[in-house]
Every structure is written in structure tokens, then in C-alpha cells.
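Below: the structure, in C-alpha cells.
This view holds just a subset of the chains, kept in their places.
When the chains are written out, they are named A and B in that same order, and each has its own residue count from 1.
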Amino acid sequence: MLSWFYGGTKSTNVRVSLPAVCFVWQIAMIVLFGVFIRYNEEADTHWQEFRRENNISSDIENDFYFRYPSFQDVHVMIFVGFGFLMTFLKRYSFGAVGFNFLVAAFGIQWALLMQGWFHTLDPATGKILIGVENLINADFCVAGCLIAYGALLGKVSPVQLLVLTLFGVTLFAVEEYIILDLLHARDAGGSMVIHAFGGYYGLAISWVLYRPNLNLSKRLNGSVYHSDVFAMIGTLFLWMFWPSFNSAITDHGDGQHRAAINTYLALASSVLTAVGISSVTQKKGKLDMVHIQNATLAGGVAMGTAAEFMITPYGSLIVGFCCGIISTFGYVFVTPLLEKYLKLQDTCGVHNLHAVPGMLGGFIGAIVAASATEEVYSREGLINTFDFEGDFADRTVGTQGGFQAAACCVAIAFGIVGGGCVGLVLKIPIWGDPADDNCYDDEAYWEVPEDDESIPPILEYNNHMIHKLPDLSESNFQVEQI
Amino acid sequence: MLSWFYGGTKSTNVRVSLPAVCFVWQIAMIVLFGVFIRYNEEADTHWQEFRRENNISSDIENDFYFRYPSFQDVHVMIFVGFGFLMTFLKRYSFGAVGFNFLVAAFGIQWALLMQGWFHTLDPATGKILIGVENLINADFCVAGCLIAYGALLGKVSPVQLLVLTLFGVTLFAVEEYIILDLLHARDAGGSMVIHAFGGYYGLAISWVLYRPNLNLSKRLNGSVYHSDVFAMIGTLFLWMFWPSFNSAITDHGDGQHRAAINTYLALASSVLTAVGISSVTQKKGKLDMVHIQNATLAGGVAMGTAAEFMITPYGSLIVGFCCGIISTFGYVFVTPLLEKYLKLQDTCGVHNLHAVPGMLGGFIGAIVAASATEEVYSREGLINTFDFEGDFADRTVGTQGGFQAAACCVAIAFGIVGGGCVGLVLKIPIWGDPADDNCYDDEAYWEVPEDDESIPPILEYNNHMIHKLPDLSESNFQVEQI
């Protein structure tokens, strides 16, 4: 309701652009789905025939039952996890959870197409056949864009976010194709393809969109008590379901089992070191909610590549241990420096939670892969885990480690270069982004309820019963100084 | 605390009626369960014998493992989804989530009995044998009543809600029996039996209970910032788990797989059109939280019948596309008209989210069924999908489409007529409902904490340090005008 005052010169009116983008893109999705997307054999009514032809003994061996519980956990992470994690700002909770919802809902459709074209297009029919694993991958793909949103939270319009997502998903699909198919790297939980890419993508965009006068919105760049509690909903659902995230598309059987265990352990370890560093770096040892909300998750990010390998339980604890420390230090020391010297404004600190732990996760994966032995994995286990089949049947673990490391560099490069280019697109002054003194404010894009928290009480006011207290927080009620 | 003032002439004291209903009905449940309900063969200790007799090769083929993950998702939708979706009112969050909890907890017990009598009563033993699928169906059944609660939110007492549930579950079971068994219609996700029925049931009750002076409670009929964020918890859990809802009781294998994919796509599509219409219908293009909280779900409602059919992925997107538009328009234009001209007060807009999309879902299902072909489904797939077996072995898809459409009319008729009758019962002035100026207020039925949000601070008060500020929001503290 104060936007007329704060609003500055920029218009945040998206009444034409937002509906236009939503409708045109959604119609495009329908057309493209009509041309390209069909059910795969496990979701099609021909499944019973397929079962008989392939000697599948029971319906329970439909991939649905292997992956659907994990899929739903991932789905919760994308929509509630990422959405609520970003509600910590005092007046941007609608934007956090609402735009996260919008972006993800568009992104998963576009991801099904982009990933389908690169990975599962049937050359004979020209169709993409989808099943539950594709849904998981679409959720994964969109996670990269939601991470990027974290760096831009409160500073961009929903139209910009949709543009960011259109390009982000496209870049993701290309990068993923290079990493998983051409380099034949393993990255089941996406340390590289999701977190490193998404983190650097968002940081690069944020760097291009640098706002020198952002401190005009400083009053809103912080939390209130209950917004921090809301953010903990996001943190906890991310934390709890991260084992499902890292195991959702790993191999059936031991692959999923091991990935879940490793991630569970790394996350537990991160919590203790995040708390320890948070306490030791604050005066009087008080904990900072920002660290608890974010750095506790670093272990999950960093295990995205190695979770399916035989990293050992204590190896997982060590990864979580180190990343909890690094991430918390990032929030305390690095983010302020990045803003001061690199002109990089990173609202949610995705540098510390996604970019760096993701990059580390990629290199940890490379090291663990390079040090794999037939003794530990068994010959068959080695082949299954690293997929040393077909063209890659002769690859050694050392070579694999090298390709893993190269893959990590590819992800980072795609994030930085792609983000730089997309940032330039988003800088065009047509997208309805807020003015520097109007950031972090739901007023810009939402009908916000007028009256915060108060029920108009009955009061005596100059001995008259009135129905509404002259509103102390808003009105021109005067206080006498004494 | 202000109820003495606002309370008018009606008493909301339910100290006798509420405990009486709770205890008498719960005891009745125990007696009826004692007479009728037993474990089915998959939950009974005789399972190992049953396995051997039926050549079931593994414990994993117990229906528990096919359906339990979906059951838990549905359970979350019923208790957290519906409960929190209704917390948007500034001072009715306790009632929203608490009465939802109470009603659902009673309803699932009564539903196990009612649905059991109609569907799974063993004529030989006179027992109802229950397993996980019955639990899902009970949750579904209660969803109808919770939808009806949405139309009445803030205007009824918990005793009325329990009466509404008693009759609602009963009507549901009869209607479901007619639709699924007699008409042999398919409705796995309940567009017709749950949403159309529940929506019109609630609207009819609300129409009978019309309150001409409801604007006396207008001050409380709206949201505050954080209540809107709470409501998003409900929205997102409903949205995320709707694929589980529509696939929970479909056929093992491809049936569950396909229903989940279709619902996932329709929901994604709804989000974009809901956002688009919300923006274009508001001044300055600002989004309205009411639309984001509700209309984004319309695609899930409308896919309740067709999700298990071969509607195709792009067909699902089209359904979501249209229903997102229709639902949002409903909130913007239809609800105000209904209140003005039809005297229909619909607190949560169930007309736009459940009644209309449910009805549309029923007819979409009819069309998709009627246009099914052996070419697309395969002969076996057609039989499995539409259950063309036994008495219905000769039914054509055209006939099936006709019966589907008839089923939708049955659901609506049951909702309207049943709701009208139950509304008359609820109009009897013995149920402790609030007065017109006391609606939407938790004070009526809850011990609400006195002191909102403020920690009593230390203040100087006439130069004395005091521990508690004279409470500005409640007392007759006087403010001097200057």
C-alpha cells in the first residue's frame, strides 16, 4: 500500500507481460507436447503385453514402484523446500513461495521437452516417451533455475524469472547432455549439473544485474521472527528428503540404498559443524538463523555426485563435516566480500550453499571415482556403478575420475557464461523489475492484505467507544513527547 | 475475549453438545467396528498361508507396497492440505486446521463402515475386511465433507460440522455405490464422487444457511500476511501430492503410473493460466493470493476421472490450461455474483475449485472414455482400464461414455439435494453456531492466547519501570488527543 511512495520511477506493472508470457508459453508447451510427448511402455495401457514379452513377473517391477516415493520427496523439495527456504525475508514471502511455484510449474514442462530431445527421443518415431524417471529429471532440471532465483530473490520480476527459466532449462539440458552422455560422467544427485551450474548461473546473472543503490531497500532485506520459522519449513523438508534426491535416479537396488545412506550421514555431519561455526563466529556465541537454514544442507549438495559410489559411511561424514564449515564461513565472510569487491549481490547466499559445495561435490566425486578398486566394488559392481558398458567398456577408474573433474568444469563454465548472457537479456528495461528502493517487497507484484495482524479492537477513545483503534503502526496518530 | 461484546444473542457454548457428540459417536464406532470390521487377508497373520495358496512369490506383492506411499500422500492432503488451505482467514486458523482435523478423524471411521457395507461386505461372514485400499477410500470419502466445509468456513459450529460429516459420508457412500457399482463408471480420483459431490453439497448447505447480515463479520473475512503464507502450505501439499491422489487406487502398474503423470502435467498447466488470469484481472497486474492458493489446483480436480485413461500428455495440459482459467475467472467474477444474486456465501470459493472443475472433470472423463479405441489402448488395455468384465464385458466405449456422463449428473444431484436436506437439519437452532457478527472468529470456540505477537516489554511508565505495557490492543486504555 506504500508502493506509490517508495515506487520510484520504474514501473512494476506486469499486467500485459506476465499474462502474455504465461499464455503464449503454455500454449507452446501444449503444441510441443502434442507433437513429441507420449507415455513410455511402463505408463501405457500396453504394459501388460510389455510385461509378458519381457518376462517381468509382477506389476511391482514397474519402475513406478522403484521411484515414485523418491519422486514425491523430490517434488516436495522443489515446491515446499526451495519455496519456503526463501520466505525468510520479512515482506517477500509471497514472492518467494509464489514465484518459486510459477517458475517450477513452467520449468518442469519445458524440461520434459528439452531433456527428452537430448536423452530419450526415439529416432524411429520422433517421440519422447516419458515415465516417472522423466518427471524426476524434470524436477531436477528446474532445481537449477530455482537455485539461481535464490541469488536474485526480491530483485527481479516474475517475467524475468520465467525468462531465466526458459534459458536456464535449455542450458541445463545441453550441459547435462555433455556431462552425462558425452563425457559419460556420473552425477545422480547433481552436485555438478544442478548445484554448481545453478549456483554459478544465478551468481552470473546477479553480477550483471548489479544494483549500486540497493541499500535503498535495506529496510526490507532481513527477516522477522515468524518469517525465519517459515524458512525452517523449507530447510527441514530439503534436509529430510535430500537422501531421496540423491538416490532418486540411481541404480535399482544397492544404488538407491547406498546413495540414501551416504546422504543421510553427510547431512547429519553438516548440521554439527554449521552450528559450531555459527556459534564461534558470533558475539556471545549466539546462533544465526541464516546459517542453520542453509549451511546445514551443504552436505547434501556436496554428496550429489559421490553418494552412489562406495565413499564409505565415514567418508560421507567427512564430506558433510568439511562442507558445513566451508558453507558457514561463506555466509559469515565471503558473501560480504563478494558484494563489496565483486559487486555481487546474492540474496540467499547461493554461493555458499550451492555454487561452492556443488563444485566441491563434483571434485569429490572425481576423487572417489578415481580411487575406486575392483576389490571394494567387485568387478560387476564397478561396471554397474560407473556404467562401464558399450562405448565405455574399457574406461579405467582413473580416466573416469578425469572425466568427472572435466564435467565439473563444464558445469561451472555453462553456469558462468550462460548466466552472463542471460543477465544481459534480463537487463533490457522491459521486464518490469522493481526500482532500487522497491526491492524485497511483495507490494510490487502482489495484492498484499492491508491490515497486518491486528483485529480492530473495541476501545475507549476519549470516552467514546470506537470500533477501530487509530492504527498505531500506520496512521497519523500522534505521540506526545515528555 | 471480545465475544461478550460481539456475541449477539446466539450462544456458541458447545460444552454439552460437542463432548456428547464426540463420545456417543465414538462409542458407536467402537461397537460397529466390533461387529463388522476385521483385517483383510493381506493384513492378517494368515497372510503367509494366503501367499502360498495364491502363489504370490514375495511379500513385496502385498498391496501395502503398491499403495502405502500413495496413501500417506493422500493422508497429508486431507489433514495438512485441506487444513492449512483454509487457514488464510486472519482469525480462523485454529478453526480451519482444528475442525478439519476433528471432522476428518471422525469421518474416516464412519467411511470405513459405510463404504464397507456398500462395497466389501462379505455376505458369508457379514464382516467388512479392510486393508490399505480401504484406508485410502476412507480418506477420499472424508475429502467430500472437507470440501463442503470450505463453503461454510467460519460460519458453523464444530457440532454442525460433525453432523454435516455424518450425513455427508452416508450420502457419499450411496452415491459412490450408484456411480461405481451400478453405473459402472470409472472415477479413480473422484472428480465426480468427491469434488462435484462435495462442492455442490457444501454450496447447497451454505445456500440454506444464508446469513443476510454476514457483513457484520466483514472485518474478519480476510487474510493477513502470515495467514496467507500458512495457506500456501496447504496449497502446495495439495498440489504436490495430487498425482498420488488420482493414482492411489488405480490399477497396479501402468494405471498408477499413467494417472500420476497426467495429473502432474495438468497441475503444472493450471499454475500458468491461473497466474496469467490473476494478473490480467487485477489493477496494475498484481497477483491475488486467493487465486494462487486455489485455482492452481483446478487441473488436479478436473483430472480425477480421466487421469487413468489414455488422455495423452498434451490432453492433460489442455485440461489444466482450461480449468486454471475457468477457476480463476470464477473467483474474480462468479463468486461475487453468486453471493449477490443467489444468496450463496462461499467462504473458500469451493464453487470455483471443486464444484465446477469436478463437474467438468466428470464430463471430460466421459468424452475421453467415449473416444477410446482398441488401437490406442490395445484390447487388453481397454478391458483393464474400463473394467469391461463380468456383467459389463459387452459394454462399448460409447456406452461407457454415456454412463460416465450420467454418473456426473448423479453426483451433482446427490450434492444439491442432499445438501439442501442437511442444510435444513443444520438450521435448527440447537447446534451452537455463531451469530452473524461473530463469524470467522476463533474466539467463539477456542481459547485464543490473549496477547498477540507482543512480548510484554519493559517500559517506563510515569517514570516507573513496569513489566507490562497497558495492553494497547485490548484494554480501555485511553489515548489523549493532542
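A few points about this structure:
Methods note: a residue touches a chain if its C-beta (ideal position, glycine included) is under 8 Å from a C-beta of that chain, and two chains touch if they have at least 3 such contacts.
Since we're looking at a predicted model, the values are computed, not measured.
For this complex of identical protein chains, the structure file gives a whole-complex count of 3 copies, while the figure shows 2.
One rule holds in what follows: only the chains that are shown with their structure count from here on.
Chain A and chain B have Cα centroids lying 31 Å from one another. Looking at the complex, you find that chain A touches chain B at residues 12-16, 18-19, 22-23, 25-27, 29-31, 33-34, 37-39, 42-49, 51, 57-60, 62-65, 68-69, 72, 75-76, 79-80, 83-84, 87, 91, 93-94, 97-98, 101-102, 105-106, 108-109, 130-132, 135, 158, 226, 230, 233, 445-449, 451-463, 469-470, 472, 477-478, 480. Considering their complex, residues 2, 5, 57-58, 60-61, 65-66, 69-70, 73, 90-91, 219-220, 222-226, 228-229, 232-233, 236-237, 239-241, 243-244, 252-254, 256-258, 260-261, 264-265, 267-269, 271-273, 275-277, 279-280, 282-289, 292, 296, 310, 312-314, 317-318, 321, 376-378, 380-382, 384-385, 452-453, 472-474, 476-482 of chain B touch chain A.
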